[in-house]
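What you see is the complex with one protein chain gone and the rest in place.
Labels A, B and C are assigned to the chains in the order they are written; within every chain, residues are numbered from 1.
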C-alpha cells in the first residue's frame, strides 16, 4: 500500500463522504468550535455528557477528507465512553499521529481510529486529523474560546 | 601631495582653527540654520543684505574641519557680492566639489575656495563642505526651515 | 545574462538553468506565494556579505560608504524601474503587507473620523483588508467593499458609486492572488482621481509578470514584495508621491529617521529616511534590485506566460469534475480551481506526491471565498520559468487525485 493510498484508504473516504453523527443532537451540555486556518477547516463538536459519560455527540463541519473522516471516526469512538476514557483516547490518538515514521505506529486501544495512522507521513496534515479532538477537549473543558490549530501542534 | 594632505591643507586647518566672520553681526536681514546629521555639524548663517548685496555676514557653528573651514571661506567669499554673484558662486562651488575625480577640478572663478577641491576624493565628506552653502541659500530664500544634508545632495 | 530578446525567442529551458531550485523534480506552481531566485540574485547577496558589508548612512569608512552606495543605488534602480519621479519616492519595507500598514497608519489613520470611509474590493488579500478594518474599527470609519461578479471581475459601476462617497483612500490589487483577475487599474484610478480620492495599488501579484509605470497609471501609492518577484525575502517597496510622503507621520521611530533628537523634542527627516527607522535590510534591497535587473534582461516573456496560463486553464477545464473559480476578462499568473468531491487540501497533498507544488486553501482571501461560498480553492500559479511539461504534471496530478477519490 503506497503512503497515499494508506492515507486515503476506503474507510476514510467513506467517513469523508458519509460523516457519522453529523445531525444536531436534541440535548447538549457541552460544545466547542475548532478552526484550522491551514485548510480552512471548521468543526463544531456538541456533547451530551451525563454522569461523566458521553451520552450523545454531534460533530459537524466543512473540511478536508482527513479532518472530516477524523471527526466522524471520533464521534463513533467516544460515544458511550467515560471522560477518562476519552482523555486516554485523545492521548493515544495524538501519540499515534505524531509518532516517528521509522517505527510501527502505536495503535493499541485505538480500534477503528487506527486507519488514521497514515497521517504520520504527512506532517502538514496532522493538524487536520487532530482538529476535532482539540475541539472535543475544549468542549469538555467548557472553554468558550474557539480552538485553533494555528499555534503549533 | 597625498589626497589626505590635499584635503587637510594648511589653509583649511587655519580656517578651521580660526574661523573668520564668526562674530555676531549687529544688523541682519536674513538667517538660516543647517544640520549635517552625519557629523553632527550645526551651522548658522546670518546676513545683512542691502540693495541686493551681502553687506555683512556671520557664520557660526560646531563642526568638522571641512565644514568649519568651508563656512569661514564662504563668509569671506560672499562678503560684498551681489546675490547673483553669490548664486553663481554656489553653483560653481557645488560643481567643483562634486566633479568627477578623473579630471582636473573646475576651479574657475572660485578664488580661494579652490582649496576645498580635495573634498571630491571623499564623497562622504562633500556634504560637510556644502552644508554652509545650503544654509546660505536657505537664508537668502528666506526659508525658516532649517536645512539638512540628510536627504541627499 | 542574455540581452533583450523578443517574445518569440524567449527560451524558457535556457532561463530555467538560471534557477538552481528548478529541475530538481518539483513542478513549482506556487509562484503567487513566493518565487524562486536566480543564481545571480543569490550571488549578489553573497557578494554583498563577502565584500561590501557595512552599516548604511553616517559612516565615514569605505565599507559603510560602499554599503550606502549599493543600498541607495538599489533604491534608484527601483525608482527607475517603476518610473517614479525620484528615488525619494521609494521606501523600503518588509513587503507588501508592511507597505499597506504604513499607508494605513501614517497616511490614512490621521484623516479618519466617525463616518469616514475606506474603499477596497471584494477580492483583496487579507493584507489589504485587515489593516483597514483595524483603523476603521478604531476610528468609527466604514470599510466599503466594491463587489465582484461571478467571473471574478470588479463591478465597475458599483466601484464608481463607492468612489463617489468620497473615501479617504481606495486601495485595491492590480491582480488578484486568488483568482488571477487583472483589474483595470488605470480606469479605476481615473475614477478615483476625478473624485479626489487617493489610491493605493497592491501590486504584489502584477510586478512578477509585468512592469508598472506609476506615473502612467497615476496612483498615489504602490506596494510590492521582492520575494514574489524573484528577489530575497524580507524586503519590498512602497512607492508614494513625494509630497504625500513628506506630509505623513513617521511609521516607526528610531535611528536614521530623525534629523535631531533631544529629550524634549525630535525632528523627523524627509522621505525615505522618515519611514526607515533602524538598520534596514541592506542585503535585501540590493538583492531586490538585482532581481529587477535580471528580469529586465531575459527578454519579453509575456507571450510565453500567457500561453502557459491559457493552456493550464484549457486543460483543467477539459477534466470532468474540475470547476474553474474565476473566469475574469483578463488573467495573470493564477488559475484557481476545484475538483468535485475532493477538498482542495487533499488535492494539494496528492499533487505534492506527484511532484507538483500548488497551494490549497483560502489564499489569505477568506472574504472572497465566502463570496463564492467555498472553503478554498486549488491554486496553480505561474512564473516565466514554468514550462508546458509542468502543466502536464499538473494535469496528471489532478487526474490522479480524481482517481484516488473515486475508489
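The rule is simple: a residue touches a chain if its C-beta (ideal position, glycine included) is under 8 Å from a C-beta of that chain, and two chains touch if they have at least 3 such contacts.
What you are looking at is a predicted structure, and each value in this text was computed from that prediction instead of being measured.
S.K.: Of B:39, B:54, B:77 or B:110, which one is in contact with the hidden chain?
M.R.: Per the contact definition at the top, the residue touching the missing chain is B:39.
S.K.: Which is it among C:152, C:167, C:234 or C:299 that touches the chain not included here?
M.R.: C:234
S.K.: Out of C:203, C:272, C:326 or C:348, which touches the unshown chain?
M.R.: Candidates C:203, C:272, C:326 or C:348; residue touching the omitted chain: C:348.
S.K.: Determine which one of C:152, C:180, C:208 or C:250 touches the chain that has been left out.
M.R.: From the options C:152, C:180, C:208 or C:250, the contact with the absent chain belongs to C:250.
S.K.: Which subunit A residues touch the hidden chain?
M.R.: These residues of subunit A touch the chain that is not shown: 35, 37-38, 123-125, 146, 148, 150-152.
S.K.: Taking the full complex into account, what residues of subunit B touch the chain not shown?
M.R.: These residues touch the chain not displayed: 3-5, 7-8, 10, 13, 17, 38-42, 62-66, 68, 122, 124-125, 128.
S.K.: Kindly note down the residues of subunit C that lie in touch with the hidden chain.
M.R.: Per the touch rule, subunit C residues meeting the hidden chain are 20-21, 24, 26, 28, 30, 33-34, 36-37, 39, 41-42, 45-46, 49-51, 53-55, 58-64, 94-98, 100-101, 104, 125-131, 133-134, 143, 145, 225, 227-228, 232-235, 250, 252-258, 260-263, 266, 277-284, 345, 348-349, 351-352, 356-361, 364, 366-367, 370.
Basically, only the chains that are shown with their structure count from here on.
S.K.: CA centre of subunit B versus CA centre of subunit C: separation in Å?
M.R.: Using C-alpha averages as centres, the distance is 45 Å.
S.K.: Centroid of subunit A to centroid of subunit C, CA atoms only: how many Å?
M.R.: 37
S.K.: Could you work out how far the Cα centre of subunit A sits from that of subunit B, in whole Å?
M.R.: Roughly 77 Å, centre to centre.
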